[in-house]
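Below is one structure, written out as structure tokens, with a few remarks after it.
All protein chains but one are shown at their positions in the complex.
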Amino acid sequence: MSPTKEQQLWMYENMVVSRRFEESIEKIYMEGKSPAFNMANGPIPGEMHLSNGQEPVAVGVCAHLTKDDIVTATHRPHHQAIAKGVDLKKMAAEIFGKVTGLSGGRGGHMHIFDSNVNFACSGIIAQGCGPACGAALSRKMQNKPGVAVAFLGEGAVNQGAFHEAMNLAAVWKLPVVFVVEDNAWGISVSKADSTAVPRNDVRAAAYGMPGHFIENNDPYAIFEIAGQAIERARAGEGPTLIEIETFRLAGHFMGDAEGYRPEGEKDALFEKDPIPSMRERLLADGVSDAAGLDKIEADALARVEEAIQFARDSEYAPDEDALTSVFAA
Amino acid sequence: MSPTKEQQLWMYENMVVSRRFEESIEKIYMEGKSPAFNMANGPIPGEMHLSNGQEPVAVGVCAHLTKDDIVTATHRPHHQAIAKGVDLKKMAAEIFGKVTGLSGGRGGHMHIFDSNVNFACSGIIAQGCGPACGAALSRKMQNKPGVAVAFLGEGAVNQGAFHEAMNLAAVWKLPVVFVVEDNAWGISVSKADSTAVPRNDVRAAAYGMPGHFIENNDPYAIFEIAGQAIERARAGEGPTLIEIETFRLAGHFMGDAEGYRPEGEKDALFEKDPIPSMRERLLADGVSDAAGLDKIEADALARVEEAIQFARDSEYAPDEDALTSVFAA
Amino acid sequence: MLDTKSNERRLTVARAMAESIAQEMRVDDRVFVMGEDIGDLGGVFGNTRGLVEEFGKDRIRDTPISETAFISAAVGAAMDGMRPVVELMFVDFFGVCFDAIYNLMAKNIYFSGGQSSVPMVLMTSTGGGYSDAGQHSQCLYGSFAHLPGMKVVSPSNAYDAKGLMTAAMRDDSPVIYMYHKGLQGMGWLGTEPGANVNTPESDYTVEIGKAKVLREGTDVTLVGLAMGVHNALKAADNLAEQGVSAEVIDLVSLVPLDRETVINSVAKTGRLIVVDEDYNSYGVSGEIITTVCEHDISKLKAAPKRVTYPDVPIPFARNMEQFCLPNADKIVAAYKDM
Partner (left out) sequence: MLDTKSNERRLTVARAMAESIAQEMRVDDRVFVMGEDIGDLGGVFGNTRGLVEEFGKDRIRDTPISETAFISAAVGAAMDGMRPVVELMFVDFFGVCFDAIYNLMAKNIYFSGGQSSVPMVLMTSTGGGYSDAGQHSQCLYGSFAHLPGMKVVSPSNAYDAKGLMTAAMRDDSPVIYMYHKGLQGMGWLGTEPGANVNTPESDYTVEIGKAKVLREGTDVTLVGLAMGVHNALKAADNLAEQGVSAEVIDLVSLVPLDRETVINSVAKTGRLIVVDEDYNSYGVSGEIITTVCEHDISKLKAAPKRVTYPDVPIPFARNMEQFCLPNADKIVAAYKDM
């Protein structure tokens, strides 16, 4: 299963949107935070987890999803949200804490929810695994189409919630795909220090489901394997576990000095930045010419700028909004 | 690794003690509970989980343990406690809720603790897995000998705590053995309905540790495999997972009508009752003659009767004891 | 409520719960049930009995012993349009899955800014008194009520049990439905006969967030929920014999909390005793007393009191456990000490 030209360009476009979006967030995040870096200050306060470098996972998987499919995302959700089609303007506004944001400023960057595209998110490790099973069960019981994808990090696989959800998904043969973004680090703890096996795909066998490991952050391989898994889920054949080697090009969160990372590791990853290398491949394969890709990039930037501007221009919610939406209307 | 004659007789003896003990408890439990069965009444109130039929697991494993080794037990702990050398009189008294009990009546049958033999217990599914890792870590850090064994049921394997502990044990190469008693049922839910794989030994691979499955409740096979695992742990080679097919000859707890169990299942298990079949084998192998085994059985019964009498004769704690031992003295 | 006419349709709480669920499942395809041993066994505490026979295994789902998975799955299903009813067999087990409850189920409406609703019921058994020791006898009312985003109810009788369950299933927000084992009407658990009351066959709701004055009085207000209500009613009988008129309030719901009914009652009686089988400190009893005191202390004729479970784990031995549990005598003694 290889991506069509159209799909390849869609993937590239979304990778670029995600990258530009995060570059923009990264810059704005620092506003008001120098000379002294205090997370509480600036137009975007709080923790900020960037996904620069992890875009191939999001696009390779979400290329197979429609807005009716379900995604549960992590504390590092921007690339996943963008690839799933979350409203970019409203997401930007949410990250700024504005009333025009997806949740009117209640959620912020770790709580991106867009019910129009069935996107949910959580700041708790592996918390999305169970809800993905539940959404998948819901579709099965209602005889409605739809696959659920739970994203999680390689560190999250060691959380009990993952195990329980994997088993439940398998026992009930649910249309779920578990996608593990292996960026080699859980904050400062390496995969080797936290995980008993070098590759988590072997853990699929514990649940009698297929497991795959994809090396080198390759959007094409991700597309192919994810496509098979999602097709399998749609066909009622049950869940799949996919672990994908990907690159954390930034710190765990902004402000992380990353003293724990071996020297040279990041430089080597930047060498393999998936965006320039996909651009090269698109050109080499004749999927587009340079002008075509330049246009995609320019359009991506324009979309991002528009979204950021929308966020900047929006108002904060009235203070009292803090007290509303606790219960359903 | 086969059991010596002495070990075989020890195993038999402890199986018989356990069985007699439970038969006795079973009878006493019903005192005050008829004509109306109300769990709150009688000399032994509360839930009662019998382990009749599961004795081979306890003796096959504990035959390799000294009192310095650690066991964390389950809500169904009597056979495990007896095989580990927990003080039988004090355990009986605890089950009666007497002041002479191991915990002065605070714990009861689901909370059997005997620090003299490093035995702890819990009423929460899979709760003992983590503490077993911790005790094993403690020995490793202190450079003291000792292996920890965590017992759990086949239903408990689907609990997150199991997964987390398995990974931790493997990452830190701890001297722990996880022993799963597969009696095919988690209360009324069959293994097939709860577990994605027919045999949990395959789950060992998810943690890069050896996994074994032992069929047919065979004390000799259990002895052999457990012996290897415990030797491995003592040698510093890390944890092992063992799942053992065993027989739940009673209801989940007393009062369970077991309407969910397929007809004939229990009869078939009684046919394979491990105690008479071990007796036969001991005779066939010439390990003992009938008189020798009769004596073991008589002694076992006498020990049990003495323990039960001790429990009956003991006083209840003063009411106010309920308020003490919350914090360490 | 606690009516005793002879031509009544008395149900146990367990049957009332099952009846409510069955009736709702007949008219609403979105309702389904998940939990441990809720299928063939009918629930350890009988509250799902008969459901799998009527609705089949697809809608009445026995789960693995994976509370985090199936409770968070319920959240995912609820956000996707279903209306799950899930069971946490004993509330004592909340520690293995509380993230899925308090941090997911209870917060996703807020985090989504109201885009999503989370219509689900988490039913769970509470309470001791039958020597099931420290990991199977707790109430933990305060542990749930303290945290925002979930409604918390607990019926004291079959009528309320049915009506609250129906209301909970129709609510678009998550509801924690705590049923006391000693009120279930399961013979093997012993049972409080006062809980088995007239229960209409047709469906109806009991309002979540509304306390009930079960008995009017003028000298002291006794406030409780679930089993505490029965202890309070017995104490009120006892006090009446001594010429003391006690008003008894059944809170029914902890979240939302009907502060007004409590405040109004104490304004009348001037005395307050809170009965709570949950641990004494940092819980329900403190909240009820504070509700009254922060409103207007001038109405109080005496320091308010609480009859609660002491701050110790629950012991197995019957004598020790009974020593700790609230009961009518302790309530009467508290009144005398005012």
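Note that the chains are named A, B and C in the order they appear, and that numbering of residues resets to 1 at the start of each chain.
We adopt the following convention: a contact is a pair of C-beta atoms (placed from the backbone, for glycine too) under 8 Å apart; a residue touches a chain by one contact, two chains touch by 3 or more.
None of the values given here were measured: they were computed from a predicted structure.
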Residue touching the undisplayed chain, where the options are B:43, B:134, B:208 or B:292: B:134
Touching the absent chain when the full complex is considered, from C:55, C:110 or C:159: C:110
Contact partner of the left-out chain, one of A:39, A:205, A:221 or A:328: A:39
Chain C residues that touch the omitted chain in the full complex: 68, 92-103, 106-107, 110-111, 134-135, 142-143, 145-149, 254-255, 257, 279, 281-287, 289-290, 293-297, 300, 302-306, 311-313, 315
Where the missing chain touches chain A, by residue: 36-41, 45-47, 94, 97-98, 105-111, 122-126, 155-156, 158-161, 186-189, 193-195, 255, 259-260, 316-317, 319-323, 326
Residues from chain B at the interface with the omitted partner, ascending: 70, 72, 101-107, 111, 113-115, 118, 120-122, 124, 127, 129-139, 141-142, 148, 160-161, 164-165, 167-168, 171-172, 324-329
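Simple rule for what comes next: only the chains that are shown with their structure count from here on.
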Chain separated most widely from chain B, comparing mean CA positions: A
Distance between chain centroids, defined by C-alpha means - chain A, chain B (Å): 45
Centroid distance [mean C-alpha coordinates] between chain C and chain B, Å: 35
Multi-partner residues of chain C (at least 2 other chains): 63-64, 66, 68
For chain A, residues contacting two or more additional chains: 160-161, 164, 167, 171
